[in-house]
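Notes follow once the structure below has been shown.
The complex appears here without one of its protein chains, the remainder shown in place.
Each chain gets a letter, A and B, in the order it is written, and its residues are counted from 1.
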Amino acid sequence: MIEFDRVTKRYADGSPAVADVSFTVPSHKTVVLVGSSGSGKTTLLRMVNRMVDPTSGRVLIDDVDVTTMDPVRLRRSIGYVLQSGGLLPHRTVVENIAIVPRLNGATRPDARERALTMLDTVGLDRDLASRFPAQLSGGQQQRVGVARALASDPNILLMDEPFGAVDPIVRRSLQHELRELQRTLGKTILFVTHDIDEALALADEIIIVAAHGAIAQRGTPTEILTRPANAFVAEFVGVDRPERRLRLADAAGVEVVTDASGRPIGTLER
Amino acid sequence: MKWLNQNVGSLLELTVAHLALAVPAILLSLVIAVPIGWTAQRLRWARDPALALVGVLYAIPSLPLFVLVPVVLGIGIRSSANAIIVLTVYATAIMVRSAADAFSSVPLEARMSATAIGYSTWHRFWSVDLPLAIPVMLAGLRVVVVSTVSLVTVGSVIGIPSLGTLFTDGFQRGIVAEVAAGLIVTVLIALVLDGICILAGRALTPWARAAEAR
Partner (left out) sequence: MELLLQAFSWLLTPESWTQQGGALQRLFEHLGVTIGVVALSAGIALPLGVMIGHTRRWTTAVALLAGAARAIPTLGLLTLLGLALGIGLGAPVLALLVLAAPPLLAGAYAGVQAVDPEAVDGARSVGMSEAEIIRSVELPLALPVIVGGIRSATLQVVATATLAAYTSDTGLGRYIFSGLKSRDYPELIAGSLLVIALALLLDGSFALLMKSRSRAPRSDRQTTTIPLERNPS
């Protein structure tokens, strides 16, 4: 469990990036922080592995304050996926994935074997192992990023807009794969995105962040969609957008779901 | 040709002397410039003053420096140490700028992700910052190599032996072949060392070609 206890982060000039924020991420759940850019959501994420230390307040992992832990060792125990994978361009795919096991003391052959297994886990061909990141497609780089984060079997996975740099079709399939993966792995995932649809697709719980990390609403995707707490959330989720207002229509005996403007989206199964 | 046949021995000797001045200066400049360049890139406020300083150093003409360095440091004017120090000053002036540029060219994303994975600063310098800075740094090193090999010859007018000795000796004795031989061999050395840099760069950065091939 990750617990944010009244954390505040001020910039050097004194203005707050995050002001007095508290929430928890339950173990084995996926919590998605969603907000516009500059809302402080990435700052919150980085407090978990101490890439940012709060000015005041505490971040606790299983009741231990992270500031009491050595940052380098802490980071090696937490998986982190960055936008476009954050792969090291001068290391091959297998070397990239093997980095954390190596840093944690695994022998070279063990780390390599582990890395190859991770390629299978994220659905990549082992033939890609000796390629450099620049020789992969965006979606493949992203999968390698996930494989690297999972390589040392961390309990916690931090994901910072990990699918932001790939095209919408690839993004959807990556989201689907992550959901499948999470079903078997059951990690504690803190995920940051500005895309509400991504949040709805992945989250056990969504936290909608307004300015300076202020929490506008927290709830399951269904709750957020059906009972927005205020006008800000309703606007952010877009509850009035045509694609959120679905209707049933009849097309020659088949029930068709359409959006508010009558465009077909799919068929209804009962 | 006749001059060449009679003087192969001294040509070789001077070539070795030439390399013995140029190569240490080039290597020293790398050792000095890399930490300065890395620091300049990390401490924003230090960058501009550091680069301004090396710019001034670079503007100083070489012959006067060959005269002044021994006076200030109290070493022999015709000593190898004098030549190596002067050459190192110019090589470092080029290399500091190049190293600072090289370290700023390392993608922020790669640095960030290395930190997130759990690299310590020291470890990250060796396995992320330095290797990724190689391509830009190599461009600077190639300039340093070529200009240093050429600059060594200036020392000959104050009596430091190098291939430049062929210029002063050939000029005083009126032997065109001697001067020409000096010119050609100096340029050849520069080209060969430059080639070595290119090959070493290729061997050290296999990922750069992989990215190009795509």
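Definition applied: a residue touches a chain if its C-beta (ideal position, glycine included) is under 8 Å from a C-beta of that chain, and two chains touch if they have at least 3 such contacts.
Just so you know, these numbers come straight off a predicted model, no measurement behind them.
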Displayed chains contacted by the hidden chain, counting the whole assembly: B
Residue, one of B:L30, B:A46, B:I158 or B:L204, that touches the chain absent here: B:I158
Residue in contact with the excluded chain [from B:T15, B:T39 or B:S150]: B:S150
Per the touch definition above, residue among B:T39, B:S127 or B:T168 touching the missing chain: B:T168
Residue ranges of subunit B at the interface with the undisplayed chain: 55-56, 59-65, 67-68, 71-72, 143, 146-147, 149-151, 153-154, 156-158, 163-164, 167-168, 170-171, 174, 176, 179-180, 182-183, 186-187, 190-191, 194
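Definition applied: only the chains that are shown with their structure count from here on.
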Centroid distance [mean C-alpha coordinates] between subunit B and subunit A, Å: 47
Contacting residues of subunit A [partner subunit B, same complex]: 49, 51, 72-77, 80, 82-84, 86-91, 99-100, 103, 131-135, 148, 158
Sites on subunit B touched by subunit A in the complex: 107, 109-110, 112-120, 128, 131-132, 205-207, 210-211, 213-214
